[in-house]
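Apart from one protein chain that is not included, each protein chain of the complex appears where it belongs.
Take a look at chain A:
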Amino acid sequence: MAAAKNTEHKVVLTLPDIGLSKAQINSLKKNFKNEVVTHLGGPEVLARRRIVVVVVVVIVFSRPKA
């Protein structure tokens, strides 16, 4: 019997520097926090196995293209 998983994954989001403050980034992170549920092979067991994706933003400094 395969063991179920209920795991928290961290995803690194790389963004160009578009001039956001730390407070703005935190606010945007909260507002765009989507929960992703993944299951291999179909929907059968999906409803009871959650993988929460926590979005962690890492700013990559680059000049925005206008």
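Basically, contacts are C-beta pairs under 8 Å (C-beta built on N, C-alpha and C of every residue); 3 or more make two chains touch, one makes a residue touch a chain; residues count from 1.
Assume contacts and distances are computed from a predicted model.
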item	value
Omitted chain, identified by the protein name its UniProt record gives, among "Gluconate 2-dehydrogenase subunit 3 family protein", "B12-binding domain-containing radical SAM protein", "Carbohydrate ABC transporter membrane protein 2, CUT1 family" or "Putative ABC transport system permease protein"	"B12-binding domain-containing radical SAM protein"
Residue numbers in chain A that touch the chain omitted from display	1-4, 6, 11, 13-16, 18-20, 24-25, 27-28, 31-49, 53, 55, 62, 64-66
